[in-house]
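Just dropping this structure here.
Other chains of the complex are left out, but the ones given are in their true place.
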Amino acid sequence: MLHPDRFLSPVPTVRTIARRLYERTKDLPIVGPHGHVAPALLAENAPFPEPTTLFLSPDHYLFRMLYSQGVAMESLGVPPDGPDGQDVAVESDPRVIWQTFADHYHLFRGTPSRAWLDYELYEVFGVSKRLTSATAQSVYDQLAERLQEDAFRPRALFDRFGIEVLTTTDKASDDLIAHDRIRTSEWDGDVRPCFRPDALFRIADGGWNDELDLLRAATDADISDYRGFVAALEDRRTFFRQHGCVSTDHAVETLATQRVAEAEVKAVFQRALRGEASTDDQAVFEAHMLMEMARMSCEDGLVMQIHPGALRDHHTAVYRRFGPDKGADIPLRTEFTRALRPLLNAYGAHPNYRLVVFTLDETTYARELAPLAGHYPALRLGPPWWFHDSIEGMLRFRRRTTETAGIYNTAGFNDDTRAFCSIPARHDLARRVDASYLATLVARHQIAEEEAQSMARALAYDLVRTTYRLDEETTAEA
Amino acid sequence: MLHPDRFLSPVPTVRTIARRLYERTKDLPIVGPHGHVAPALLAENAPFPEPTTLFLSPDHYLFRMLYSQGVAMESLGVPPDGPDGQDVAVESDPRVIWQTFADHYHLFRGTPSRAWLDYELYEVFGVSKRLTSATAQSVYDQLAERLQEDAFRPRALFDRFGIEVLTTTDKASDDLIAHDRIRTSEWDGDVRPCFRPDALFRIADGGWNDELDLLRAATDADISDYRGFVAALEDRRTFFRQHGCVSTDHAVETLATQRVAEAEVKAVFQRALRGEASTDDQAVFEAHMLMEMARMSCEDGLVMQIHPGALRDHHTAVYRRFGPDKGADIPLRTEFTRALRPLLNAYGAHPNYRLVVFTLDETTYARELAPLAGHYPALRLGPPWWFHDSIEGMLRFRRRTTETAGIYNTAGFNDDTRAFCSIPARHDLARRVDASYLATLVARHQIAEEEAQSMARALAYDLVRTTYRLDEETTAEA
C-alpha cells in the first residue's frame, strides 16, 4: 500500500532523477545520533506487550492530535504521571484505545505521523488492510500476532531496520546499566548513551536538589561548592565516554551563552544549594554552564548539541494530571546571532570542538544559522527538529540553508524519536525528501547528477558519521 | 477570459488531480463567517449607484496600490473622512476616477486584487473586453448598464453567489436595525452580526467616553463602575445572540491575555472614567477583557475571534485627511506562545469554548500557531488574513500548518471583505488553491484521492460550519 515514489516531487523530471538518487541511499545503514528510545528495551529484549503500548503510548505526536479534537487523554490510556495524577482514571483496555485511535485516523492526513504510521503498519508489520474504524480490530489482531514472533522483538527489529548506531538520551547521573547489559550481551548492536545534564543546571527548579543528590550518588565527589560540581560533571563525562558516548545534549528555553566570573558563579551556586536561587540566577548559571560544557568538549571531544526554544508544559492542567511530554510543548521565537556569540568566539574555531545546533524557529535558518555555520568551523546545523521533521519542513530547511552554508555544514539526519518502530520510517522519509530536493538542483542544472549522488549519500550517511565523530576515537587533549 | 484551470499548479499530474477536486467544491454554498459588508446594503437592497462606487470606493486594497505609485488619494475620489478632511477637495466624477484606475491596472499584475477584479468583471458582470486605458469607458458603460438591472441588486447577487451565510462586523452598541430589517423582510438571506467591542476596551483613546455613552444608550445599565460595564457587555452579547450572532471579534495591536485582580481592574476602570487612563492601563485592561470575553464565551457559546498585530493608520498625514482604513495599516511581529498561555490555560480545554486566531505574522504559523492548535481543543486557526489572502499566502499557510495541526484544526475560509462583489471571487480562489495544495499531497502519495475529496469539501464548507457552530444552536450553559 506504500507507493514506491511516495514523498518525491510530482514534477516529472525531478521525480525521475529523485528515484535514481533514492535508489542509492535507501539501503544504507541507519545511524541515529540523537533519540529517545529507552535503552532498557534493547537490554531486556522482551516482546512488545501489544500494539497500543507499542504504537500509541510513547508517541505524544499522536495523542496530542486526538486531544486537540476533543478526545480526552483519559480515553487514550495516557498514564497520569503528573503531580495531580493520582485521582485520574484512564482507559485500560488497549483494544478500546486502539479503536478510538482508528476512528480518528483521518486527523493525521497530510502529517508526517500518518506517513510514519503507514510505513510501520504496512512495511514493518505487513498489515494487509488499511486502518479504518471498520478494520481497527482486525488490524490490531494482525499486529498482536506479529508481536509474539521472535522476529518482532526489539533486537531483531533493530537488526532488520539496518541500524548501525542508535543513541539514547540519558541523565548525567544515569548508571548506564542498560547500556552495560547491551554491551556485555552476545548481541552486537551499537547503542550509545548521550550525556544530558540539563536538570542539573536548572537551579531555580524545585527538583534541583534531588537531581544534585543523584549526581552525588553517581560520583564519589563532594559537591559542596561550584568547583566540586564541575569536577563531578567532568567525572560523569568520563564515565559516559567509557560507555561509548560521543555527544552531549542541552535543552534551554531561552538561549544565552556567557562566561561568568568565578566569584559570581560560586555565589550563585551557594544560593542554589540553600534553595534560594532565582530564575535570574538560573539564567546566568545556564549561560555559564553552556560555556563550561563547550570547554569540556574541547578537552574530551564530546560533540555538543543544543536544543533551544521550547516552552515545556504550556498547558498546566495537562501537566499536573499527566506529567511532562504530553504534546503541550510550544516553540518560542529564538535568537542565535547574539546568543551564541560568546560561545563561538571562545570555542568556535577550536579544532577539538564540535557544536550541533537545532531550532524550532525556522526564521533563523537563513537569517542566522546558515551564516553562522558558513563561517565557524566548529558549527554544524542539526536537521529539522520535532514539528519540522516533515516533508515541507525538510524542504524549507534545505532551501533556506544550502545556498549559504552548503550541505557539508549540516549534520545529516536524526530521528529524535521514542517510538522505536518509527525509526526506519523516519529515515526513509528523510532520504526520499533529500533525494527530491537534490533532484531539483539537478533538474535546474545547478549540479551534475554524479554530484547529487555523492550529496545524497552524504546526507543519508556520511555527514552523520563525521559530524558525530563515529569514525574517530574521541580523545581527550594531551 | 478566465481560464478554467486558473490558479492551479502547473505541474501536470497535480493539475489533473486539482481539477477533479475543485470540480467537487466549486458549487458548494458560500459560508462567510467573518467580513465587513455593510448590512444596510442588504437591508435596503437599492441598486448600486455606478461602477466606481461599487468597485473602488470600498476597497483600500486598490487605492493603496495606486497611491504607492504616486496617484493622489484625491484623484481617486477617496472621501476625506479624517479629522483634517474638511479642506480636502476630491475628484467627484466617477468616470474620471475609473479611467485613472484603468490606466494603472498593470500595477496589480501578480496580486490577488487582479484575480478578484477579473472575476468580478468577466464572471459576475460578463464584461466582454479586457480592462485597459483604451477600453475603460466602454467597460464602465457595460457595468453601469448591468447595475440598472434587478439581477444586479444586492440580494439578487447574494442569491446568485450562492451565499448561505454572511456575517457582518458590528460595534457592541449597534442597534442591529439593518439585521432586523433583513430578518423581517420576505427575503430569506441569512445575514448575521458579529459582536466587536474593541473600541470599548481602548480606554486610553480620546474617543472612549463617547463609545461608553453609546453603550449606555444601547442598554439600560448603569455603567458607573467596572461591574456595570461587564454587565452591559453581557447584556449586549445576549442581544446580539438574539439577532443570530454566533461570534465575537477582537483586534489588538499587541496581543496579551491576563486576568487582573478585581480591585485593580476596578481602579483602572475608574481612571478611565475620569479620562486618566494611561496606555499601560489600556494594555492591562485589554489583556484582562480578552479573558473576560473568553469567560463569557464559555457561558454563552459565542465563538471568539482574535485579529492581532496590525499597526493601524501608520501614515498620520493620510489618516488626518482621509480617516482610518486607507491602506496604511502595517503588520507587526506578533507573539502567541506566551501571550495566549493565560487564556488557553484557563479556557483552552473548556467544552463550550471556541477560539479562532488570525495572524499577519506568518512566522508564527509553524512555530507557534500550529503547535498550539495541535494541542488545545478550543483553538482553531483562521485562514490566511488580509495581505496573506492570496495564492502564495494560502499555500504558505497550508504548508506550514498542516503537518503539525492537520487541516481539521483550521477554520475553513473567510473572505473578510467590504467589497461585496469580490465575495465569490475570493471563495473561488481559495477553493482552487486548496484543491491544488491537496492535489500535491495526492501526487506525492501522502494521501489517497478519496481522502483529498473529503478534505477539499471540509476546507470549502464543512469546517467553517462546525468551527462557527452554524449547525448548533449556541446555548448558554445551564
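Read from first to last, the chains carry the letters A and B; within each, the first residue is number 1.
Note that a residue touches a chain if its C-beta (ideal position, glycine included) is under 8 Å from a C-beta of that chain, and two chains touch if they have at least 3 such contacts.
What you see is a predicted model; the values in this text were computed from it and never measured.
J.: Since every chain shares one sequence and 2 appear in place, tell me the total number of copies in the complex.
T.: If we count all chains in the complex, we get 3 identical copies.
Assume only the chains that are shown with their structure count from here on.
J.: As a quick test, compute the distance in whole Å between the mean CA positions of chain A and chain B.
T.: That gives a centre separation of 40 Å.
J.: What part of chain A is in contact with chain B in the complex they form?
T.: Touching chain B: residues 2-3, 5-12, 64-65, 67-70, 106-112, 114-115, 311, 314-318, 327-333, 360-363, 387-388, 390-393 of chain A.
J.: Applying the document's contact rule, which stretches of chain B touch chain A when the two form their complex?
T.: My answer: residues 11-14, 335, 337-338, 341, 344-345, 348-349, 351, 363, 366-368, 370-377, 379, 399-400, 402-409, 440-441, 443-447, 451, 454-455.
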